[in-house]
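Step one of this worksheet: look at the structure below.
Note that one protein chain is taken out, while the other chains of the complex remain in position.
This part shows subunit A:
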Amino acid sequence: MTCTAKKCGIRFRPPAIILIYENEMKGKNRQRIMPVRNFSKFSDCNRAAEQLKNNPRHKSYLEQVSLRQLERLFSFLRGYLSGQSLAETMEQIRRETTIDPEEDLNKLDDKELAKRKSIMDELFEKNQKKKDDPNFVYDIEVEFPQDEQLQSCGWDTESADEF
């Protein structure tokens, strides 16, 4: 079956992931309601997303929906179940999915550090040129001249003693 995902969202009551998609019959949108069971405000959103994505009944429909998006939808549900406002949940998601450039990651424990790394890995994987890519080049040299004309990076302090 070919299924083109159009939109994917979450319904809070009763909880369900809802997918709007198009199948072979072009131009006709269909809706699939996938009930969310056994999910509480203490549940792990990542695991819930994985379970749904691998569910034999829904799997083929969710191929084009990323794990990340499903995880986000479950985060909304979890926020709702814990009594947070939508704005609070969105702020929480933003905090959990972006890197604070000022944060000193040397001070984190392994688990927290792994979280930050997985956020950074997203961009890494997006920009990564892999060995089996057809236009892969092992040794890429690009010159970036460092002369006096350059604008400062803005991270150096004014005083001459510090950098």
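One rule holds in what follows: contacts are C-beta pairs under 8 Å (C-beta built on N, C-alpha and C of every residue); 3 or more make two chains touch, one makes a residue touch a chain; residues count from 1.
In this text, contacts and distances are computed from a predicted model.
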Omitted chain, identified by the protein name its UniProt record gives, among "Molybdopterin synthase catalytic subunit", "AP complex subunit sigma", "RAB, member of RAS oncogene family like 2B" or "AP-3 complex subunit delta": "RAB, member of RAS oncogene family like 2B"
Residue among A:Thr2, A:Asn38 or A:Gln128 that touches the chain left out of view: A:Gln128
Subunit A residues touching the omitted chain (full complex): 99, 101-108, 113, 116-117, 120, 123-125, 127-129, 131, 137-142, 144, 146, 150-156, 163
